[in-house]
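For reference, the structure is listed below as structure tokens.
Rather than the whole complex, this shows some of its chains in their spots.
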Amino acid sequence: MDIKYKKTNGLTDTPLSYCPGCSHGIVHKLVAETLEELGVLGETIAIASVGCSVFSYKFFNVDAVQAAHGRACAVATGVKRNLPDRIVFTYQGDGDLASIGIAETIHAANRKENITVIFINNCIYGMTGGQMAPTSLIGQKTTTSQTGRKSDVHGNPIHISEMFSQIEGVAYLERVSVCNPRQVRNAKKAIKKAFTYQMEKKGFTMIEVLSSCPVNWGMTPVDALKWIEEKMTPVFPLKVFKDLGDEKNV
Amino acid sequence: MCKAINIRVAGFGGQGVMMTGQLMAYCATYENMFSLWVPSYGPETRGGTANCSVIVSTKTIASPVFMNADVLIAFNLPSLTKYMNMVVDTGVILYNSSMIKDPVIKQGIKAFGIPVNDIAIGLGTIQVSNMVMLGAYMEFSGLFSDQTVEKVLEKFLGEKKAHLLGINKQAIQAGREAMIAVKE
Amino acid sequence: MAKQLMKGNEAIARAAMLGGLDAFFGYPITPQNEVPEYLSRYMLEEGKVFVQSESEVAAINMVYGAAAAGFRAMTSSSSPGIALKQEGITYLCGSELPCVICSVMRGGPGLGSIQPSQGDYNQATRGGGNGDYHVIVFAPETIQETIDIMKEAFDIADYYRNPVMILVDGLIGQMMESVDLTRPVKKRFLPEKDFATTGTNHHNKRNVVNSLYLESAELEAHNLALKKKYDKVIINDTRYELINMEDPDYVIVAFGTMSRVCRSAIETLSEKKIRVGIIRPISLWPFPNRAFETLEAPHLKGILVVEMNLGQMLTDVIVANNGKYPIGFYGRAGGVVPDPSNVVDAIVHFKDLVVK
Amino acid sequence: MPKGILTFETEKCKGCGLCVAFCPVKILYLDKSTMNQSGYNIIKITDPDKCIACATCALMCPDSIITVEVNN
């Protein structure tokens, strides 16, 4: 009898603290499986950010540093510059990366830090109870945009990958989704490519993952995945924004 | 009532723990008593449990925290186990006997099992099991008139959920009855 | 108006609006989220300014801008978020801009926890910005008092052209209590905001808001002018409450939630025939030294400082006491809220708790 | 045809229903009559024989509680 699927050794046995059906769990799995498959669990340092995934340091079966809100890429820089042969990745939400931490993330990319950023875009501040994120959709009701986000008052959802595509130091950049099994498999491929590039020292890699927050969206987990497909994806099209591929990493 | 009553309410997230506590505090305010409600909050509540404390008093309330509960309302077993020891000897425990079977209660403390889930399901929706519990406690304590709780509920539910007032009131009455039944 | 049950954070928000709030800027953080959440709704409804900023740093600098333009601006945050505002706060003080900062403390250091704490006493009263400056810090103990002070806060800020901080622990922010929103506020004569940068068409001279004084002589003069102002605050707006202070055996010094816990404790203690009074600082800066200078208690065995931290206000009490009475300390950390019995025990074992 | 054998770490199941929704042969369900220690309904399988061992359920399970073995 063969094992077709079992929990990866890249995750510890600690039960995940996420709400039922939250996509964080799926993305955790994909990252952890990737690290296991690439055989680098023992060489990896995870940088946990502040958000629902703050406890990811408990979940990823690797050494981990918990970073201040928004500063994961700065912390990763501190680790990676001293340990250039290790694998270093950050795991950050849209509040963490796109709002408070955008400066640190942009400059890590611009300095060509050879790290991988897993960017969980769930259009909301999950951890703090559902406030508007810079990525929240127009019309989306959140606890700080109670009648829906309005372009004229709050601005439009920020397009992180589009902006980062303009940064020379970026080696690989793709936006993926986990809204259905096919997309989950795609996401896994993208994550694997990012880490592979890091191992090849190609530069900064980032995967933006469209993810769900069923609790703060006020939906069942299943409906939440549908919402990703129907509402988020049109605003945040899935796309490879940059792939330095085998070319010289200029 | 001559002194403050310290109440702890606890259970799974989704069992209406916070609402139960808040309604008590609202009722007390409505009846011109002093009241105070303290929730557990934040990620602590993620992944399963919720609890809050309520203080009801005829005088201003000094300390908002207490180690000694006069009342524990436990909606599930982990909550009962976790908080049982804070109940004073003269205190009382109300527990959800739909989910907690034959609990071992600290010696000498009054405890009443109310099958609030079953009663609520009997009324048509498990959602009101917390109201059943509230009714049971009202019956036990003699606190808050039916009128008070109705007014408070009306405001709490607001226009959008006004249609739920009836079923909530029914649940409270059912709770009262259940308490009368177990008390005997 | 009748009393109503209100959550601390929402009461802060509503009271700020009653106090004349024009513009709020903030970034989410537990346990103060209901402040911006509430304001996001009602400020916009009333046509006022609400911006969820990209960070705490941005928020305090937006406050700086709004205050410079002459508006009543506020931000709210919690421990690490307040840490990030320190540069902005020192700029506000340096430029003499009024504003209100709400700080709802949680456990520290670092990410710590989100449980209630008083671990940011130093952060609030000593700042972490640069230079000689002070934030006026009030630490109410009930939601009612929080409302009353918040309603007055903008007046105080405008009067002194200085930031005012409302400092509460997470418990006050998160709990609900019966309150009256309509209590009257002390009126004070407020100067015209003739410093406001609203465009030279709208006032007489060109206005500049600035904290830079490149010449040391000029900067020193500015510092001395600030000091003069702070001395005025000390004289006019030091606040405290004396509780049960007739001939006490012990005096407790406690603020915020802790003073409430101590109120319960001294009842129990009086049953044990131990007379304990409380000095409750309401303004943490200026600290009520006065209450200690005038303290004449023939049977006083000592002063017990009780805090939800490891002894931060303690320093100020030692300074105020200036060697007069023995001082003991009881504190809990990390989000643990002592209950009255802990305080009773602390008084009973005062001797073991004496510092130095 | 391969046949799947599923094992659930039920104590960690959160009853989110994603496995249920994405199982192509619709043989999974949440048992409303049982609850694990955390108060969540427990994941069950109606017709084990129909499992095609596609592991979609396991892939989509955010809590990694499903093991799929295949009996060739």
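The chains carry the letters A, B, C and D, assigned in the order they are written, with residues numbered from 1 in each.
Here is the rule we use: a contact is a pair of C-beta atoms (placed from the backbone, for glycine too) under 8 Å apart; a residue touches a chain by one contact, two chains touch by 3 or more.
Keep in mind the model is a prediction, meaning the values are calculated, not measured.
Just one of each chain type is placed here, yet the complete complex contains A x2, B x2, C x2, D x2.
Assume only the chains that are shown with their structure count from here on.
Looking at which of B-C and B-D shares more C-beta pairs in contact, the answer is the pair B-C. The distance from the centre of subunit B to the centre of subunit D, with each centre set as the mean of the Cα atoms, comes to 36 Å. Taking the mean of the C-alpha atoms as each chain's centre, subunit A and subunit B sit 41 Å apart.
Computed from the mean C-alpha positions, the centre of subunit C lies at a distance of 53 Å from the centre of subunit D. The multi-chain contact residues of subunit C, meaning those touching 2 or more other chains, are 30. The residues of subunit B that reach two or more other chains are 43, 47, listed in rising order.
Interface residues of subunit C, counted against subunit A in their complex, comprise 27-30, 33, 36-37, 40-41, 44, 52, 54-56, 80, 110-111. Those residues of subunit C whose C-beta lies close enough to touch subunit B in the complex are 3-5, 30-31, 114, 170-171, 174-178, 257, 260-261, 263-265, 267, 337-341.
Those residues of subunit A lying in contact with subunit D across their complex are 1-8, 11, 15-16, 18-26, 28-29, 180-181, 184-185, 214, 220-222, 225.
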